[in-house]
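The excerpt is restricted to a subset of chains, each kept in its original location.
So that you can tell them apart, the chains are marked A and B in the order they are listed, and the count of residues begins at 1 in each.
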Amino acid sequence: MFKFPFIPREEKFFCLFEESARNMVKAAQGLKMMIDTWEDVEGKVAEITELEHEGDTITHQIMAQLHRTFVTPFDREDIALLANAMDDVTDFIQAAADAMLIYRVDYPSQKAKELADIIVQAAVEVEKAMPQLRHRTDLKQVLKTCVEINRLENAADRVFRSALAELFDDTTDMARVIKWREIYEQMESATDRCEDVADVLEGVALKHA
Amino acid sequence: MFKFPFIPREEKFFCLFEESARNMVKAAQGLKMMIDTWEDVEGKVAEITELEHEGDTITHQIMAQLHRTFVTPFDREDIALLANAMDDVTDFIQAAADAMLIYRVDYPSQKAKELADIIVQAAVEVEKAMPQLRHRTDLKQVLKTCVEINRLENAADRVFRSALAELFDDTTDMARVIKWREIYEQMESATDRCEDVADVLEGVALKHA
């Protein structure tokens, strides 16, 4: 039986988006596990860095595909924004993990665990939205997923603000304050970028629904 | 008498831009009043945060309108950039106010007052530019307004730099140094984003004049 020999190009974009989202979720789970167990930090950071490089490769493939394709499933600009926003999430996750290693920080606080938990949840929502992009009938579902991502970003923001306040309650070790402030910022930026993903997805859903 | 039943779509964009600019000015004035009086900081931050949410809603409406409209008064990209830059100004104003609350800072310095003052002036200039976008004959005026916004951004930059130098003159309380450095940065970023607004406006004026 004859089979069409190539994956149609639309399909390729969706596959790459799903791959990027899955990779981002893995990085988020790696960060959470690293923070929860606090064992073999160096090995865990190496794994997350590996995922970050993998994310770069996928983003690269999306951009190369974009340059080669005339008819795209949705606006070229939105494809580029979506690819870059997911890549940024993974980058911030890696930066947070890496900073813990570079700064040789002490055991993570409860707030760090809460933030890691929200990052995983937000990443999982983004991953959920990707297959919903494939069919017009699922675009309403995309909007619901975006609402949930925005809710998680707000939750992360509240934890971040209380983590900062808590950090400055005890300023005897200022180096510790500065290190953790940066780590919290990276973690909060990861959820911020999930919200950027949601903004792009919402635009796509509104344009095509 | 017959009346045209809908606001034409071009009109809608200008109305939303003016609304966003007005909202941004209110946030700037709120920050200035909070810093000048230094009373009921929590209540004032709540009001500014309310304005920041209002700004999100307006930006959202602009983007939704953009997705629904085929013929726009100027380039779609410029509309999106303008909406987001004004939203960013309001965000940075809110972030500066919020940081003062989170960090429970002491009484604001003279430099903080100067920065708040420049932010109000820059926001007022941006607000002034919005109705000037409506008519081609006013576009020359837009360019003059942009020059004034750039001048204010340079002034803010000078105050910011001297505020930083002053801050590091006394490093006995490093927590104080770190907190105020962040607040100054947020305030300086607010004027930076006013300059981004001016850049977009200048582009629009040059393209359509």
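We take it that a contact is a pair of C-beta atoms (placed from the backbone, for glycine too) under 8 Å apart; a residue touches a chain by one contact, two chains touch by 3 or more.
Quick caveat, the model's predicted, so the values are computed rather than measured.
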Check your understanding: Beyond the 2 copies placed here, what is the full number of copies in the complex?
Key -> 3
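Assume only the chains that are shown with their structure count from here on.
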Check your understanding: Using CA atom averages as chain centres, what separation in Å is found between subunit A and subunit B?
Key -> 28
Practice item. Sort out for me which residues of subunit B touch subunit A in the complex. Key: 63-64, 67-68, 98, 102-104, 174-175, 178-179
Point to revise | Sites on subunit A touched by subunit B in the complex | key: 161, 164-165, 168, 171, 174, 177-178, 181, 203, 206-207
